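A single protein chain has been omitted from the complex, and every remaining protein chain is retained in its original position.
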Amino acid sequence: MTVILGQTFTGISIGAVLLLIALGLSLTFGQMNVINMAHGEFIMAGAYTTYVLQKSISSAGISLLVALPVAFLVSGALGALLEWLLIRRLYLRPLDTLLVTWGVSLMLQQLARDIFGAPNVQTRAPDLLTGNITLIGGDDPLSVANSRLFILGLAIAAVVALSLTLRLTPLGRRIRAVVQNRDLAEVSGISTSRVDRTAFFIGSGLAGVAGVALTLVGPIGPTMGTNVIIDAFLVIVVGGIGQLKGSVIVAFVLGALQSVLEYSTTVSVAKVLVLVAIVAFLQWRPQGLYTLRTRSLV
Amino acid sequence: MNVLKGRSARAWAGFAGGAFALFAVAPFALSDFRLGLLAKYLCMAMVAVGICLAWGRGGLLTLGQGVFFGLGGYAMAMHLKITDAGPGNLPDFMQLYGTADELPWWWRPFENPVFAIAATVLLPMTVAALLGLFIFRRRVKGAYFAILSQALASAFAIWLVGQQATTGGTNGLTDIQGFFGYDLDDPVNQRMVYFVIAASLLALIALARQLIHSRYGELLVAVRDSEERVRFLGYDPANVKLVAYVVAAGMAGLAGALFVPAVGIISPALIGIVPSIEFVIGAAVGGRASLVGAVLGALAVAWAKTALSEEFPAGWTYFQGLLFIVALAFLPGGLASLTKLFRRRRAVAQKSPVIPVGEAA
Partner (left out) sequence: MSSGSPILRRRFLAGGAALAAVVVLSACGAKTDAAGTSSDKAAKIDISGDTVKVGLLNSLSGTMAISEVTVRNSLLLAIDEINASGGVLGKKIKPISEDGASDWPTFAEKAAKLIKEDEVAATFGCWTSASRKAVKPVFEKNRSLLFYPVQYEGLEQSPYIFYTGATTNQQIVPALDYLKSQGKKSLYLVGSDYVFPRTANKEITAYAKANGMTILGEDYAPLGSTEFSTIANKVKASKADAVFNTLNGDSNVAFFKEYKSAGLSAKTMPVVSVSIAEEEVKSIGSQYLAGQLTAWNYYQTTPGAANEKFVAAYKAKYGEDKPTSDPMEAAYTSVYLWAAMVEKAKSFDPEKVKAASDGITFDAPEGKVTVDGATQHISKTARIGKIGTDGLITEVWNSGKPVEPDPFLKGYSWAADLS
């Protein structure tokens, strides 16, 4: 019984990490249809931000909390810069965007290697986050990792913040307007290019936040972004492009699926099965779980 | 008519020039080692021919070519490993890591050379057909198709890695000694492999050109530029796309098969997401819609990778990244569009129509 509960929570926590990584993409890829392969490197930038901050702030807990907004700004700025320099030239060419940002990602990885050295670097987690909470004691205990709870909380907070921003603020209205009908938004007096850049700033900034969270559970090194990026794209594709709730559901479903399959088979087999399941699902619902209803024929 | 004739004459001249360079110049100008590398680049160019057709002409975001390249490569390498081991023996890695005393059932058919050679092309084509049938029927396209292809490439690579006893795992199939009785150790035979590859590339270029300039080629471009209109005209765009996708897969399979004797190794490292992106980048840098551009682009990118990493082993990825960025962000038609630009300037008065290089979003 505790095994099932334990795996359930594991599934949720894998889902939370996935969600946090994918959340930024739900803006840049989901809303703006830009396949940004350098998104993984923005995650890396967030993680290295934590590393740099820890050098000047000795308390692990405070530096982590400071790192969250700073990483948001650092990665967001990188994203806005990338949008301004390159991506705005490529809005109607998705595969070109993918290839160009792939080039950017190669360069950013090498840059990280030259600045911080090729080996992984270390950040300290606050003691509070390295332990666990025991839910069921006794001979067959069930415990939940504090770091995972923190990430879950962070993911939920980020989702709420993002959806409130999109729904309630003038900026959110403008973003949605541009997504639904760019031309109409433009003639209605919205500066679409500015909206694009802002959306990209927020999306990339969220990648930075994810990077801070990842320092709690994974390695911090030049290639850390490439390890997770495809999974994140899949979350958005399966969830339905432009659909935040789809991404949330799919992240947790994939997390659960992964953890159950991993437990009963092996990690490799689980990964392959999850990918095959995704491909099969997209045969059935090619536009993802939720679709944006439009009058377009396709 | 005149335009067509002029174009055909130019194409012939180019084709002959290319053949001359490959068969008469390169073998004498290059050392054995460099010729071997050229053979490898030519395999990349073969994949690019298919990508030119499927992506450049058909607008399909083919980001899973690594899968087809790998299927072809593994089909060939499995046969060569079986013959290397000799009758009755298991391939070396199976003796080392395997548990079974005999060949797994799915290796058995590859003992037959005819089956293996056929499989290098037909296996990728079959997989592509099955996949394409579903995907294009369901009208999955654009970014979805790109991400889906990447997921498949990644799944295939992970699966291969997990089956160490029967696929060699991460190592892949290495140390391939012979090629249908020819000892690959011998530089003369390596040269022969190069000639086979060069001839195959030229054949694929001819085939692709044939397709591009046929009625089907027109239809393919029409589907790329306006799928709905083609549908309303009574054609089924799914079938049109499927043909391009399957042909491209076959070309990638053949390239993979010939890569094996040229390089002596096939491994999951050639199948996953990274190589799949690299295949596409070559075609994109050269000019996806132009056959010559795609082929030369693939050669140039592969060559640049070798040259840059030899020159700057510690920082060459900066240059590689920069090359991709500059070529793709600022030259959407690739290097091929440069010549078009010149030509257009010369013939402004003629008002030649500009072929748009769009893609189905």
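Assorted remarks:
The first chain written gets the first letter, and so on, giving A and B; residue counts start at 1 in each chain.
Here is the rule we go by: contacts are C-beta pairs under 8 Å (C-beta built on N, C-alpha and C of every residue); 3 or more make two chains touch, one makes a residue touch a chain.
Computed from a predicted model, the values in this text were never measured in an experiment.
In the complete complex, the hidden chain is touched by one of B:T126, B:N171, B:S226 or B:T339, namely B:N171.
When the full complex is taken into account, the listed residue touching the unshown chain is B:L96, out of B:V25, B:L96 or B:V326.
One of B:I147, B:V161 or B:A327 touches the chain omitted from the figure, and that residue is B:V161. The chain omitted from view is touched by exactly one of B:I117, B:L133, B:A199 or B:L322, namely B:A199.
Listed for chain B, the residues touching the missing chain in the whole complex are 1, 4-5, 8, 19, 23, 31-34, 36-37, 40, 96-97, 158, 161-162, 164, 169-172, 174-175, 177-178, 181-183, 185-189, 191-193, 195-196, 198-199, 202-203, 206, 210, 213-215, 218, 263-265, 267, 269-270, 274, 306, 309-310, 313-314, 316-317.
Where chain A meets the omitted chain, the residues involved are 3, 6-7, 10, 13-14, 17, 109-110, 113, 117-125, 130-132, 134, 141, 143, 145-148, 216-224, 226-228, 258-259, 262-263, 266-268, 271.
Everything that follows uses one rule, which is that only the chains that are shown with their structure count from here on.
Here the CA centre of chain A is 32 Å from the CA centre of chain B.
Across the interface of their complex, chain A is touched by residues 55, 61, 63, 134-135, 138-144, 146-148, 150-152, 154-155, 158-159, 161-162, 227-228, 273, 277, 280-281, 284, 315, 317-318, 320-325, 328-330, 332, 358-359, 361 of chain B.
Put simply, chain A touches chain B in their complex at residues 29, 33, 35, 37, 86, 89-90, 92-96, 98-100, 102-107, 109-111, 114, 230, 233-234, 237, 241, 266, 268-269, 271-272, 275-276, 278-279, 282-283, 286-287, 297-298.
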